[in-house]
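Below is a structure I'd like to ask you about.
Here is subunit A:
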Amino acid sequence: MQTHQYDVVIVGAGGAGMRAALESSTRARTAVISKLYPTRSHTGAAQGGMCAALANVEEDNWEWHTFDTVKGGDYLVDQDAAEVMAKEAIDAVLDLEKMGLPFNRTPEGRIDQRRFGGHTRNHGEAAVRRSCYAADRTGHMILQTLYQQCVKQDVEFYNEFYVLDVVLTHDLSAGTVPDGEEVSVAGVVAYDLASGEIHVFRAKSVVFATGGAGKIYKTTSNAHTLTGDGMALALRRGIPLEDMEFFQFHPTGLAGLGILLSEAARGEGAILRNSEGERFMERYAPTIKDLAPRDMVARAMANEVREGRGCGPNKDYVLLDLTHLEPAHIDAKLPDITEFARTYLGVEPYTEPVPVYPTAHYAMGGIPTTIDAEVLRNNTDVVKGLFAAGEVACVSVHGSNRLGTNSLLDINVFGKRAGIAAARYAETAPWHEMPDDASVATVEYIERLRDHATGERIADIRRELQETMDRNAQVFRTRDSLTTALSDITALKKRYRDASVQDKGRRFNTDLMEGVELGFLLDLAEVVVVGALAREESRGGHFREDFPTRDDERFMLHTMAYQRVRGDGQGTVELDYKPVIITRYQPMERKY
Partner candidate 1 sequence: MTALAESTTSARAEVGAVPSFDVTLRIRRFDPDNGAEPRWEEFTVTAHGTDRVLDAMHKVKWEVDGSLTFRRSCAHGICGSDAMRINGRNRLACKALLKDLDPSKPITIEPIKGLPVIKDLVVDMEPFFASYREVMPFLITHGNAPSKERLQSPEDRARYDDTTKCILCAACTSSCPVFWTDGQYFGPAAIVNAHRFIFDSRDEGAVQRLEILNDKEGVWRCRTTFNCTEACPRGIEVTKAIQEVKRAMITRAF
Partner candidate 2 sequence: MPEKPAGTLYRGREGMWSWVAHRVTGFLIFFFLLVHVLDTSLVRVSPEAYNVVIGSYKNPVMGLGEAGLVAAIVFHAFNGIRVMLVDFWSKGTRYQRLMLWVVVGLVVVTMAGFLPRHLANVFGG
């Protein structure tokens, strides 16, 4: 076992983690720990753009952006946070440009902007050009640019180190620590994938930036490595997760594969059609049609398929039609995604429409934080020194449905805030004792997985989990389907306890890593389903067929889910609720 000591430890090296590192490493001794190489992070897969009211091509202002974000999130957005994000968006984009990000340009040489779903002029009048972009690889360019700056600033990375525990001064998992008591972070425990060694990192500040948990679903645009590690670690240590039942299904995943085709395609003029060739979005969102928010489009697509207007031999997808666009325009603005269609489906987007179907894309929920990225352990108290930013966190700027491009914005705005806050806190904060046995629980956990002589395969349990989630907790949900999912998950959790990995080695044991990841996925799936069962309304990404309307009276609240360990040692999910912060926009009916 090795020990390290840093003022700030950042867990995760995607957009949010590296953005935080750029701020914190100039102010405090900082280490970034990532289970991947930084450039492998899933920020790189984001395509369409990053919205900011630069008004480079047409009139725009950050208040309209705030409104769109609030409305897009079906009024579950904390409006103070949305204001912060929309206001700071402009600097966030300019910061990136100054770091060298190669944005597409207007003829005058300014950053070019294009339309994106749900982003409108003057509170919903018409679609506005607000998304700053670099072809259809904006996320890739953000990830590369941030990494480049980290190289420039000589940021210290621990690559392929898997953080398996976060050490707090109090055990919150029993729910017995009174409100108001000061709880602080002491550090993290990590597993070096290459050697199989345990490393303990003592730190005054810890920033979680571990990304999402798309792998609870089978059909997802997410990377294999997006297993919600940070969320699950916090959950297991007694920290609540907020609004986890809200999961975004991106409308245009490649049918059957889930690979993402950016909303930018529709931003550039592509049209969704059903088997009758009808532009069906005209019926669902007469004003902005194909550029409606993702939850609405995904639901519309799923509905078309359910009502028998799907395409293909199994009538199980719809078509994204780009054929009326100039090939040169497609090449200039959407080169990568058309390449995906060619490579993976053998479809030529110049001349043929592309089969698409919704794919699990983004967790609106996550670790609750303040607008300064401090992690909340209940509705009011923060855990001192613990921060979270990016998809792992829930500020909440996305409410029940995130608008396209707001994720790249989120990681830049709140990543920066987290980095600054973490470094500031570390300046004056005391060191907390790292117990000698800090790593014992982690070692026991992984050794149990490794040493089980025979047991069920990790992959089998994971597949069953993903299948039940796809079947029962996807775009359309009912009490029955969610109850089925919950009982499946409970059974799978029991089987997981006796599962074993086949690779018993120390060096680069990815089998073991997948085993640990499955444990996280199971915990998170349970939180998603329990939250979804309790939320008897339909809002944003959460649609209950048995409760098809929004119910502001009962549910204009954030879900706070806790994993409590009581008595028998098994964790159960307990729910609490937290009011939504409303500053200037009162909830209205959401029409586009």
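How were these candidates chosen? In short, all candidates are chains of the complex that A comes from, given by their letters.
Points to keep in mind about this one:
Here is the rule we go by: a residue touches a chain if its C-beta (ideal position, glycine included) is under 8 Å from a C-beta of that chain, and two chains touch if they have at least 3 such contacts; residues count from 1.
These figures come from a predicted structure and were not determined experimentally.
Of 1 or 2, just one candidate touches subunit A in this complex, namely 1.
Residue ranges of subunit A in contact with candidate 1, taken from their complex: 36-37, 39-42, 44-45, 93-94, 97-100, 102-111, 134-135, 137, 140-141, 144, 148-149, 151-152, 194, 223-225, 256-257, 259-260, 313-314, 336, 339-340, 343-346, 457-460, 463, 501-511.
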